[in-house]
Each structure stands twice: as structure tokens, then as C-alpha cells.
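Missing here is one protein chain; the remaining ones are kept as they sit in the complex.
By letter and in written order, the chains are A and B; residue numbering begins at 1 in each of them.
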Amino acid sequence: MPALLSVRDLVKHYPIGSAFGRRAARQLRAVDGVSFDLQTGETLALVGESGCGKTTTGRMLLRLTEPTSGRIELDGEDLLGMGRTALRRRRRELQIVFQDPYASLSPRKRVEDIIAEPLDVFRLYRNKNERRERVVDLLRLVGLNAEQLRRYPFEFSGGQRQRIAIARALAPGPRLIVADEPVSALDVSIQSQVVNLMQDLQERFGIAYVFISHDLAVVRHIAHRVAVMYLGRLVELANTDVLFNAPFHPYTQALFSAAPAAGPRPRGQRIILRGDVPNPARIPTGCGFHPRCPIAAPICREQTPVLSELLPGRLAACHFARPFPIPEAADRNDPAHCETHDARSA
Amino acid sequence: MSDMAQRVVDPAAVRQPRALVGNKLTVIGALLTMTLVMVAVLGSWIAPQDPLDQSFVAASQPPSAEHWFGTDSFGRDVFSRVIIGTRASLAIGLTGPIIAALIGVWAGMLAGWFGGWTDRLLSRFSDLLMSFPTLLLGVMIAAALGPGFQTAIIAIAIALFPRFLRLARSATQVVRREPFIDASIAAGRGPVGIMLRHVAPNIAGSLIVALSLWIATAIRLEAALSFLGLGTQPPAPSWGNMIRDGMGDLVGDPWPAAFAGAAITLAVLGFNMLGDALRDMLDPELDT
Partner (left out) sequence: MNALLEVEDLSVHLFTPRGVVRAVDGVSFRLEAGQSLGIVGESGCGKTMTALALMRLLPSPPARIVGGHIRFNGEDIVDATDARLRQLRGSAMAMIYQDPMTTLNPVFSVGEQIAEVVRLHEHATPQAAFARAVEALHQVGIPEPDRCARAYPHQLSGGMRQRAVIAMALVCRPRLLIADEPTTALDVTIQAQILDLMRVLRDESGAAIILITHDLGVVADLVDDVAVMYAGSVVECAPVADLFAAPAHPYTQGLLRAMPSLERKLHRLPTIEGTVPSPAAMPPGCRFHPRCDLARTICRDHRPPLLGMPGRSAACWALTEFELSIAHVTAA
């Protein structure tokens, strides 16, 4: 079945240190060749830490940030080649929900006008009454009260504002919603409410999500497939259950190990990476992860691993990818491996 | 300590703009400016005497029961002249900045939104205008167009336009990065629609403050231009040209210059206070 969304070799480079007339000395490679497909009604999660390029990728899907190169196809139609007018027509099908529920709603507009904006732009109603009815329907869909139409955003809590943002995204009837950390700014008890809402909407309307998050537990719950990003590249892509049960890439393994868990965990399996999250302006040669990788070898510095399909549906970019757990205790004394307990040399 | 049983408040509500009347500064500033506006509007009716009526006999009189502010060297009633002069000063003082704001804010939004060459051209142009001292600019324009009421307005508008442009430009650049602007782009709105619907309301706060403060400056500028003979032409009274007339005999008959000067001071003070009060009221709201 042809994919709803097809992304190939998406790249975003920012020139650093350019002056008028002079070419840039270096490039900040925010996104460095990302490819994936998305089916109708599927949720693909993009996970990674700061600087990995997941937010930039999400923005490029809507052309809020213009890609440097690559292809994005929606139903087979190339989004990047389109002119502005054609693109605007397609915007009905691609919507976005942002992380910050306080900044993503225009503070001086009433909720009704905020939600109705896509309806206004695409002229999806015949008169004011119809407009209001559609807004009321959308409010009810997201679990809010219809009487709150005329209120301003500051009168709502963070969770409620995020629901308003979701209602706005639903208004034009999109087929794909990019959700950029939609629950990260919310309290835990509210997060679960919003996550459930998003799942319900997906079941009901068949909306596909690109779910960008650093929170692995939420991702585990809502995503069908997960793509792990590091320094602008995909390092692993697989089905959620499969990935969480047996991650192949050492970065994914470290990420899972580092995620705070609800309950004390057996200490033996802790992986604590050395060093800091690197700077996308200075990507290491070869595999971008090698300076921090517990199993790095000389080849990792020389050759960039390619994202390859190790098993059907399981892609990883590593010369040595293998499932958890990490090498045996005997190998841990090898200085090439990570320090699990001594935080000093981290 | 525990008997502080007052109303418990919703912290979200605290972020709303503070009430206008609670602020003493606002009240005084508003009263002053409103009084001036009333005087300007009702001028002909409240002026006790004809401001142009000359009398050789009653020349250069100090304040008296008949002439509250005294008379000038032509025997004209200073009180009436100050009142009628308000009209000219305020008309120019308000029109000039408003025109400057209308053009400057729009240009600033365009520069701030599009960046690139649009921004470079507009910014350099406004820098060019700002490199002239305001008064000198007024003089040059008056020299080109001939002195008078319209010249003063044009001169002030040209002098203030770049300042509004800069303010609107930087405010636009800030607002442009907000997620709700991205949301509007994602909803399919074009740049002009976004600028009108989303950028303008959100930069309005600082612009209104700037406008009231620049009105105060414009009143001073008008007075200066009229003083130089380039604004309101005699015999029509204007605070500036009253001071010029009064300069001739400052020691013997200080009253015209003094009262005209006081009027200028009060007007500038009033608008400054209003501007400050508006800033106090509006800026915390921007800090959501």
C-alpha cells in the first residue's frame, strides 16, 4: 500500500560564520539525511535528545522550515517542489501541535477564533452560525466545554490549552498531524489524559501522527513505530514493541537505560554514557556516536554506518548492532567500554 | 498572621492587565491630556476674547481681571491666544505622529517579517532619516515646502517615521518566533493575513506607549518650528510663535512667553505621564 507520507534524504544545513559576500566556513548539520515512510492512521515517533534534529525534521514536513535538500511526498505529490499557493491548499491535510501550550495560542484571540482560523482560511463554512457549530463540535471532540468559546487562552490550564491546540489542528480535517513534544510541558496526570485523547482521535478519524518526543514511556504507549535520531541522522527504526524489547543500536540501549523508571531498577544493567551531547556544528567523523559509544572500535571513527535493514522492519545504523544486553561483565573491564558506576570519568 | 482571611485568587487572573483607574499616574496624565483636548476642541467658545484683536492701548499688560494672562506687545489677550494656540499645537502634535505611526509601523512589520533585502533597504532608509537632527530635518522640509501648518505636520511625520519603523521591526521579529505564528502558517494563512491578525495586535502594546511619548515630542517640535517661524504663521497663535513674539521684550513683558511656555510644559508632561502609565499597564501583560 502506498505510504501517506514518504520522506527521502531530508537535509537541513545552517551556514555558520558567513558574512556578506563570503561563503560560510562551516555548516551546522541539523538534519543530515533522514528517510522514512508513514502509513495512514499510523503513529511514528521521532525520539532523541536535544540537538538530534527531531524538531527540525517535524517542522520541515510542514515546510515551516525550508529543507536544504531532500524529498517529501504526500500521497505521491512532492511537497517541496510546490509553489506557495499549491502548498497552502495542501496545508489542510498537514497540521501541527506544538510543545508549549502557553505560546502556541495567540494570547489576544478568543478560543473560538483560534480554533476557527483554519476554517476561515480554507473557507470551510457558509455562514457564522455554521462556523460556530463546527467550533463547538471540535471543542466537544477534545473534551472541552462549549461555553468556553468566547474565553481567552490565559483563562485555561496547560492541559486545556493543549486540547484547544489539538482542536485547532483537527479543524481542517487533516490526515497527518505532527505533534512536537505535545505533552512534555504538562503534568503527568494531565499527560495521560491528552495522550488518550490523541489515541481516540486517531482511532476515530484515521489520523497519522509524527510524534516527536524525548519521553520514551509516552512513546512506548502511543507509537506504532519508533525512529531514534542522533546528531541529525536516524540511528534506529523499528516497531515499538520490538524496539523496546530488544534495541539494537548502542545509543538506543543507553537511552532506554537512562530513562527514569517508576521504581528502583536492577543496577547491573545501567548504562551511563560518557561525555556530553555533542554539538551539531562539529559532528565527529565516521559514526557521530562513536566518542560516547561503549562498543566503539577504530572503524567507527573512519566509516559512517548506513541505516540498513538488519531484520525485516528493523533498521539500524551501526557496524556492530546487536540486541540488549550489552557485552558480558568480562568485557566491561576493557577501557573501551563505558563506566557503569563511576560517574567521575563521565 | 492567620487572620489574613482575604479572598483567595486565581493566579491565572493575576496576569491580566491591571485596572486603568488604580494608577495615580494614569489619572493625572489622562486628566491633563483630556483637558488639553477639550480646550483645543472648544477653543472658540471658551476663549473670552478674540485672539487676533489688537489694541495699542492695552499692550504689554500684566495679568489682570480683564486679561487673565495679561496681553502681548500687540495688546492681544494672552489667555485667549493660549487657548486657541492649543488647537494648532495639538492638531499638529497628534496628526504628525499618527501619520508617522501608520506608515512606520506597517513598514516596520514588513521589514521584520521578510528580512533580507526588504529589511536592509527599509532599515538603511530609516537610518538615513534618523541621522538628521529632527529640528534640522524640519527646517529643511520647511525650506523646501514653505512654512505653514501642513509643512509642520509633514516634517514631524518624516522625523518620527523611522522611530516607529524600528520599534515595529524589532517587536515583529520577536513575535514572529512565537509558536502561535507557526500555527497560523500551518493553518494556511498568508503573511499579510498573519501580520494583520496576529502580529499587529501583539505588538500594539509597545507601539501605543511609544505613540503617546512621541506625541509629547511632537508638541515640542511644533513649538520649536513655530518659534523659528516655520510652523504656524502669525497672526494665528501657536505656543511656539507666542514665545517668539514674546522674546522681543522678555524682561518688560514676560507674560506671553511664560504662559505659552507653561502650556507647552503641561502638554508634554501630560502625554509623558500618560505614556508611562500605559507602559506600566500594558507591559506586564506582555510578560505572560
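Throughout what follows, contacts are C-beta pairs under 8 Å (C-beta built on N, C-alpha and C of every residue); 3 or more make two chains touch, one makes a residue touch a chain.
Not measured: the values here are computed from a predicted model.
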{"item": "Touching the absent chain when the full complex is considered, from A:L10, A:V111, A:I190 or A:A238", "value": "A:I190"}
{"item": "Residue, one of A:R71, A:R110, A:R151 or A:H221, that touches the chain absent here", "value": "A:H221"}
{"item": "Omitted-chain contact residue, chosen from A:L87, A:L149 or A:I272", "value": "A:I272"}
{"item": "Residue among A:T65, A:Q202, A:T240 or A:T304 touching the omitted chain", "value": "A:T240"}
{"item": "Hidden partner chain, residues of chain A it touches", "value": "49-50, 157-160, 187-193, 195-196, 199, 214, 216-218, 220-221, 240-241, 244, 254-265, 270, 272-273, 276-277, 341-346"}
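What we mean here is this: only the chains that are shown with their structure count from here on.
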{"item": "Footprint of chain B on chain A - complex, ascending", "value": "59, 62, 64, 88-89, 91-92, 94-96, 98-100, 102-109, 117-118, 121-122, 154-155, 157, 165, 168-169, 171-172"}
{"item": "Chain A contact footprint on chain B (complex, rising order)", "value": "12-13, 15-16, 178-180, 182-190, 193, 197-198, 201-202, 288"}
